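This part shows subunit A:
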Amino acid sequence: MSNILSLTTFLPILGVLILFFIPKESKSVLRGFTFAVTLVTFLVSLLILTGFQTNAEFQFVENVPWIAAGPFVMRYNIGVDGISLWLVILTTFIMPISVMSTWKAVEDKVKEYMICILILETSLIGAFISIDMFLFYIYWELMLIPMYFMIGIWGGKNRLYATMKFFIYTMVGSLLMLVAFIYLYMIGSQAGIPDFSVLHFYNLHLDPSVQMWMFIAFALAFAIKVPMFPLHTWLPDAHTEAPTAGSVILAAIMLKMGTYGYVRFAIPLFPEAAHRFAPLLATLAVIGIIYAALVAMVQEDVKKLVAYSSVAHLGFVMLGIFAFNVQGMTGSMLQMLNHGVSTGALFLIVGFIYERRHTRLITDFGGLAKQMPIFATMFLIVTLSSIGVPGTNGFVGEFLVLIGGYESELRWWTVVAASGVIFAAVYMLWMFQRVMFGELNNPKNQKLLDLDAREIAIMVPLLLLIFVMGVYPNPFIAKMDPAVKKLVSQIRPASMDAAAKALAAVPVANAAESNETSEQNHTGMPAGHPVIPHEGQSTSPAINPHEAK
Partner candidate 1 sequence: MANFNGYLIISAILFSIGTIGVLTRKNSIVIFMCIELMLNAVNLTFITFSRYLGNLDGQIFVFFIMTVAAAEAAVGLALIIAFYNNKDTIDVDEVQLMKW
Partner candidate 2 sequence: MFDNVWLIPILPFIGFLINGLFGKKIKNETVIGTIAAGAVFGSFIVSCMTLYKLLSLGSEERLAEVKFFSWITSGTFNADVAFLIDPLSCIMIMIVSGVGFLIHLYSIAYMHGEEGFYRYFAYLNLFTFSMFLLVLGNNLLLMFVGWEGVGLCSYLLIGYYFHKKSAGDAGKKAFVMNRVGDFGFLLGLFTLFWYMGSTHNVWTITFSEMAKTSHLLPTGGVVTVITLCFFLGATGKSAQIPLYTWLPDAMEGPTPVSALIHAATMVTAGVYMIARMNYLFIRSPETLTVIAVIGACTALFAATIGTAQNDIKRVLAYSTVSQLGYMFLAMGVGAFGAGVFHLMTHAFFKACLFLGSGAVIHSMHGALHHAHSHDDAQDMRNMGGLKSKMPITFATFLLATIAIAGIPGFSGFFSKDEILWQAFSNPHHGSLNILLWGMGAIAAGLTAFYMFRLVFMTFFGECRITPKAKDHLHESPLVIVIPLIVLAGLSVVGGYIGIPKVIGEVLGGIPNYFEHYLDPVFKYSEEYMSVHGAHGGIHNIALEWGLMGTSVLIAIIGITVAYALYVSNTGIPVKFVAAFPALHRAVYNKWYIDELYDFMIVNPCKSFSQFLWKGFDVIVIDGAVNGVAKSVMALSGVFRLMQTGLLSNYAWSMAFGVVVMLSYFILK
C-alpha cells in the first residue's frame, strides 16, 4: 500500500516489458493488453483517491536516495497533494479511453504505438507526483519522446513539420528551465538545502532580482506548454496532425503540465516575481482567450478549431491562477480537469468522424444529426460543456475562475475574459451547426454509420463526468481545497504579508484585507487579528437585519 504511487507510475512500464514479448502481428492482443494495463492502472490509482486524506500535506510520500553526483543530490521523492491528486486521476482515467479511441484507426506498427502510449502514461503520472524537481524534469522531458513519435509516425500528412515544431518549441522552454533548476540548486545548496526537493525550496527566500530571472525561465517553459498566446502556434499543428489518442492525451493531460508547472513551481517558488508578472501574464491569458476564440471562429478544420478552443480554455486557467485567491485557484484546478474531460471528448468526437470520412473540413459535413443521432447528442453535450453551460462541468470551473479574478486585482482583465463566454458560444455552436445541422446533401455523408458500441463505451464515462462535475462539484473541490488554501497563503509574498498585518493594525479595515484575514485564519497562518468593524456598520449584516432604517 505504501508504494501505491510508484505502482501506479510504473505499471505501464511493466506493461511495456511484457508487450515486448507479444508478437507484433497479433494486433488485437496488443491492443487488449495495453487497454488492460491502462485500466488496471486506473483502478490502482483509485486507491490513491480513496486513501487520500483531505488535508494540505503531501501523501503517499516515497523518499529514497536516487542519484548523488558530486554536489548534486537527487532523490526519488514523490507524493500527491490536493493539487496533483486529481490530475493523476485524470491521467489514468484518460489513458484507457485514448487506447480505445485508436483501436481501429492505428493499424500500422501497433506494438510501437502501444509502447509509446504506455511510456507516455508513466511519464505523465511521474511528472505530476514528483516532489524532487530533478525527477520532475526527467519526466517532463521523457514525455516529449513518445509524443514526438506518436505525432511523427502515426500522424497526418504534415506530421513531420508538426512534430518537430512541437518538440523544439517545448525543448527550448525546458532547457531554460533546466538552467534555472541548476542555478536554483546552487543557491539552495549554499543555503543548506540538501537535495532537489521542491518543498525545501519553497522556504528559500530569494531576492527579487534573482526571483525575476528565475521566474522568467520557468514561466517561459510552462507558458509554451500551456500554451499561452503568443507561444501557442505549435498546438494547432500538433493537434491536427496527431492521431486521435495523441490529441486526446495532448489536450487532456499534457497541456495541464504547463499550468500545473505554474501552480507547483513557478508561482510558489518565486511568489514576488509572480506577483510582479501577474498583470503581464494575465494580459496574455486574456488575449489568448479572445484571440483564440476569434481565430477558432474562422477555422475550416474541426480539429484545428478544437485546438484553438483549447488555447482559449487554458487562458481561463491561467487567469484563475494569477488571481491568487482561493476561488480563482480552485476554479483553475477544476477548469484543468474540465478541459481534460471535455476537450478530450471533443477530440474523440472529431476522431470518430475523421475515421469515417477521412476529412475534417467543416464544409465537407452538414446534416449529420439526421444520420447519426447518438453521435449528434453526444457531440451536443460535449459542445455545451465546452461552452460552459451551467449543469455541465465547464461552467463551474469557468465561473469560479471569473469570480476569483473579479475579486482580485485582475478585475478588468476578468471583464474582458468574461466576454470570452460569448465568443465560445459563437464558434462552437457555429461549428456544430455547420457539421450537424442543415441538409444532408453530401452523398458520402448519407452512408455514415452511427457510433458503434466501442465508441459509445468510450464516450459514456466522459459524458457522465461532464454532468457529475457540473452538478455536484463539491467533492472535487473539497479534496483540493486545503492544498489550494495552503498554496494561496504560500504565494502571498512576504512583503504583502507584512503589509496586510500593518493594515490590519490600522483601525479602518477595508475590503480586500478583511478577506485576506479570513483566509489566513482558514489556513492557520499566524493571523489572529480581529476583523475591525467598518465605521458604524455591522460586520455581519447577514445576521443583523436592517435596523439601520
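Basically, a contact is a pair of C-beta atoms (placed from the backbone, for glycine too) under 8 Å apart; a residue touches a chain by one contact, two chains touch by 3 or more; residues count from 1.
In picking the candidates, the idea was that all candidates are chains of the complex that A comes from, given by their letters.
The shown structure was predicted, so the numbers you read here are calculated from the model rather than taken from an experiment.
Colleague: Given the complex, what touches subunit A, 1 or 2?
Modeller: So the chain touching subunit A in this assembly is 2.
Colleague: Please output the residues of subunit A touching candidate 2 within their complex, sorted ascending.
Modeller: For subunit A paired with candidate 2, touching residues are 165, 168-169, 230, 232-234, 291, 294-295, 297-299, 325-327, 330-331, 367, 369-370, 373, 384, 389-391, 395-396, 399-400, 402-404, 406-407, 411, 414-415, 418-419, 421-422, 425-426, 429-430, 433, 436-440, 471-474, 477-478, 481, 485, 510-512, 514-515, 518-519, 531, 534, 537, 539-542, 545-546, 548-549.
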